[in-house]
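As structure tokens, the structure follows; a few thoughts come after it.
For this view, one protein chain was removed and the others were kept in their places.
The letters A and B name the chains in turn, as written, and every chain counts its residues from 1.
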Amino acid sequence: MKPYDASELQDHMFSHVGKDSEKMEEILRPSLTYWQDAWLKLQKNKVAMASMGVIGLCCLLALIGPYMGGHDYTKVNAEAIDQVPSLKHWFGTDSLGRDLWTRLWMGARISLSIGFIATLMNSVIGSIAGGVSGYLGGRVDMIIMRTVDVLYGIPYIIIAILVMVVLGTGMQSLILAMVVVGWIKTARLVRGQVIQLKHQEFVLAAKKLGAGNLRIIFRHLIPNTLGVIITDLTMAVPYAIFTEAFLSYIGLGIQPPQSSWGLLARAGAQCLRTAPYQMFIPAFFIGITMLSLNLFGDGLRDALDPRIR
Amino acid sequence: MKKYIFHRLCISLITLLALVTIVFILVRLLPGDPFISDKLTPEARANMMAYHGFDKPVYVQYFRYLGNLLRGDFGISLKYNNMPVLKIIRDSFPYSADLGIRTILFALLVGLPLGIMAALKRGTWIEYACIIIAVIGISLPDFVTGSLLQYVFGLKLKLFPVALWRGFRYTVLPVLALSFYTIAVISRLMRASMLEVVHQDYIKTARAKGLSPFRVVWRHQIRNAILPVVTVVGPITAAILTGTFVIELIYAIPGMGKYYVLGVQNLDYSMILGLTVFYGAFLIAANFLVDLLYGIIDPRIRTGNTKG
Partner (left out) sequence: MTTTRLLEMKDLTVRFATYGGNVQAVRGISFHMNEGECLAMVGESGCGKSVTAQTIMGLTPSPPATISGEIFFRETNLLKLGRKKLQALCGSKISMIFQDPMTYLNPTMTVGKQLEEVLQEHTRLSKRERLEKIRKTFDLVGIPNPEKRIKEYPHEFSGGMRQRVLIAMAVLCGPELIIADEPTTALDVTIQAQVLELLKSLREKLHTSVLLITHDLGVVANMADRILVVYAGKVVESGDADAIFHSPAHPYTKALLASAPSASWQSKQNLVSMGGTPPDLFSPPVGCGFSPRCDYAMKICREKHPPLLKAEEGHLGACWLLHERCRALTNSQGFFPKEALS
């Protein structure tokens, strides 16, 4: 410790001032709400922000892309078969002479919407099931959970395939097939979270203060579970897109003349030797979309995690 | 531990029953009456009727169906000239199993060290390389990787054969393609697990005891970090299994997946149902084995008597 110079100390400095009630309880860092904090963290994550940009771009192109090329995605043109990318056909043509750029983005519409819709439905159903089950407990919980446990053991894609075989192909059956068993993961997650929250003190306090069940669910449990739900949702979208691509690839999903990314990959695989670009282009976009969604999901999860500062 | 095994076994059996029942129900929902299709020979139709017993009441059909399955009778293929599905399984499953086992082993051999390295060498290029590999692996579907590898290494560089399954060289590309996703999942999980474990208090104790860093990592960190990875082996097996569908197709491997996909495309209902039940049962059994394995590895479950 540096010794103080006696000359620095003057008599008046020893006058009494006592407690400083302001400074006593001072909190120096501004407090943010959970969502503000999460958004700030997310913004700092450059990778996540870039991914969000890519996803946005893909969605945008899905909307306006087909109009940009000036071609009709179903128009078969026998003279323009298997052309490499050029100024006229930006991504080339396929084996029936259809413009790939247009087909890609029409396909994007289908693949992306299936991905988002199916995931959203899974999320809603799963959250409700899991939330009710976790909150009510008792017999309801047991029944739902036993069902979930059993269904969880049944392989997802196998059931999806079976449902597709029974219902026939097309967008609606595809979504249905994916939702039939897809809600289970979310249900488990939400149930676990609700059970954990249910026993925390703030719920107990709310109850003691006279809050009814509904109020507790909406004002306390749901906001705290939203973080988990949103993260789960974001991570599930790429899987949904993959499932659609997979099913279309083996011939069960979207059928021609409609277009989806899986379907394009399938067609491309068939002429890999002669016209590889027909495979690589849809493959590239599937990959980059799933990559961006995964990276964004990672970033979102980190941002929503209150432990990571 | 015994209680745990018993509990898991019960759930597995019930799940199996549920699966079989769902398949049964879905069969009854097939559009039109597939068995009146003119593509069937009278013989085939007779076989189908006998197998499914359409002329009898539903509950009788159900038990007859269960009985068939227990006897190993999975029905008869509609397309392959009345070949029993069981024979198809017997002939083709070994190839799929071979592919699958090689894939899992390869994935573990590569994925675990990758994840461990990424966690230990934080902030270095090693970590970034591992993360990049992992993220790309998760994002590329297996049919994409399969075709890519086929094109680059098989067709262009001519390093490996791209079809059939006749020797070690034939296995390289398919296994690589199939394992990519699994390697990514395992390494990501292992890395996350290692990073979480390293903050645990018992690591502090280990360091305070003056143990060498190697010992701290090997005996304390890895041993605990590997537990979550074991739990994920079940879903990984399922992913690899569904992966075989497309990989076998792309690489013309005479495995069960190929038959399954062809069956689906040709609407060979018999085969689809039979193989579905087989796949489902296989995965349920695999999950059960994984649960068992986990129970043995985690001492908290193995001894079962937790105090205090």
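Basically, contacts are C-beta pairs under 8 Å (C-beta built on N, C-alpha and C of every residue); 3 or more make two chains touch, one makes a residue touch a chain.
The structure displayed is predicted, hence computed values, not measured ones.
Visitor: If you put the missing chain back, which residues of chain A would it touch?
Guide: The list for chain A reads 1-4, 8-9, 11-21, 23-29, 309.
Visitor: Even though one chain is hidden, which residues of chain B still touch it in the full complex?
Guide: 200-202, 204-212, 215, 219-220, 223-224, 227, 298-300, 303, 305-308
FYI, only the chains that are shown with their structure count from here on.
Visitor: State, to the nearest whole Å, the distance from the C-alpha centre of chain A to the C-alpha centre of chain B.
Guide: Each chain's C-alpha centroid was found; their separation is 24 Å.
Visitor: Which chain B residues qualify as touching chain A in the complex?
Guide: Within the complex, chain B touches chain A at residues 11-12, 14-15, 18-19, 22-23, 26, 29-31, 135-136, 138-141, 143-144, 147-148, 150-151, 155, 238, 241-242, 245-246, 249-250, 261, 264-265, 267, 269, 272, 276, 279-280, 283-284, 287.
Visitor: Where on chain A does chain B make contact in their complex?
Guide: 149-151, 153-159, 161-163, 165-166, 168, 238, 242, 245-246, 249-252, 265, 268-269, 272-273, 276, 279-280, 283, 286-288, 290-291, 294-295
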